[in-house]
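The complex is shown incomplete by one protein chain, all other protein chains being positioned as in the whole.
Showing chain A:
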Amino acid sequence: MELLLDSLFNGVAIGSVLLVAALGLAIVFGLMGVINLAHGELMMLGAYTTYVTQLIFKLPILKPFYNSYIIVSIFLAFIVSGVVGILLEKTIIRKLYGSPLETLLATWGVSLILQQFVRSVPLAYGTGLVISLLIGLFLPTTFPSKIKESINFKYFKFSSWIFAALTGVLTGSLISSSVSKLSRASARNVDVTAPSWMRGQVEIIGTAFPKTRLMIIVITLISVIAITLFLNQSAWGMRIRAVTQNRQMSDCLGISTEKVDIITFGIGSGLAGVAGVAVSLLGSVGPNVGGNYIVGCFMVVVLGGVGNLLGTVLASFGIGIMTDLIGAGRLLSIWPDMPLPLTNTINFFATTSMARVMIFALIVIFLQFKPTGLFPQKGRMVEN
């Protein structure tokens, strides 16, 4: 019983890291069909946001709230990665819809740019830049419609960008002068330390579980529930699904596909940011942190069936549980006296590297029989 619980927990823990990382991609790649190789770097931005938030919460004014910085950083990471994602969509990806190869190359280029960006720009000014982007992109949308429709709107837009740039520079220098660690560029990996209430373990039914893992499971659960509700219950969610299923028809029916694309991509990118918070709790934060997850993300989405959230959920937990079963050699403890050749085979694969090989092999075999994944999408888009 204890063994089973332990194994199940480990599987869910590994799976939830995969799931939270792949969730954004399931939307961007799954629903929109955009192969976004910069997804990992959007995660990295989320992880760096956590780091910056942590340092800002160490300032004397915010010190009393230090313990809650991780919760705040989840929202901030969503916003930061979301904004960068929207910028990416508006400037690059929009021009490349329908040409997957070019998208792949362009987003790979973006991922390299983002990696080098965090290496060579002080984080304080990086934060300032994101703040100016945020203001510049969203301030014009808050103007009353009278201004928006006026012929001089472009001047308003222009002046709001100037305001945004000024605010960005100001916050940048403010942060850089108050937090010395953020004032210099560094390629060194940095560290996010979980607040004390999140460290150590909790005992549930006699088994000890690490708290950070539980936290990641909670973050994942909330993200999945929120995104499912959004897609299925809200008006925009419905529009997103409509555009996914048949773009031309939705366009004819008066849905602004351009807006839908921005929102979908923004949400997908924002979720990558949330994933960044989760992975920052497990390891260190560095320019390459996203790259470590990108292959796993695509694997989960492809296995789950493109365009299906349930498939993504099941695929990631499936892979998680398999990783634990194979990698930790658990089958042997469940069935200790199996025949020798079988024991040797299991022992051979019971290392982290070989478990990965085994899982990839299993996925390849599975996709031979079901090339469209666990839950293939049915609809016009697929038939075309």
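Here is the rule we use: contacts are C-beta pairs under 8 Å (C-beta built on N, C-alpha and C of every residue); 3 or more make two chains touch, one makes a residue touch a chain; residues count from 1.
Keep in mind that, in the parts below, contacts and distances are computed from a predicted model.
Within the choices "ABC-type Fe3+/spermidine/putrescine transport system ATPase subunit", "NADH-quinone oxidoreductase subunit M", "Putative urea ABC transporter, substrate binding protein" or "Cytochrome b", the name that UniProt assigns to the complex's undisplayed chain is "Putative urea ABC transporter, substrate binding protein".
Looking at A:Asn292, A:Thr343 or A:Thr372, the residue that reaches the missing chain in the full complex is A:Asn292.
Check A:Arg199, A:Lys259 or A:Lys370 against the missing chain and you find that the one touching it is A:Arg199.
One chain is missing from the display, and on chain A it is touched by residues 6-7, 10, 13-14, 17, 102, 119, 187-191, 193, 199-201, 208, 210-213, 279, 281-284, 286, 288-289, 291-292, 323-324, 327-330, 333, 350-353, 355-356.
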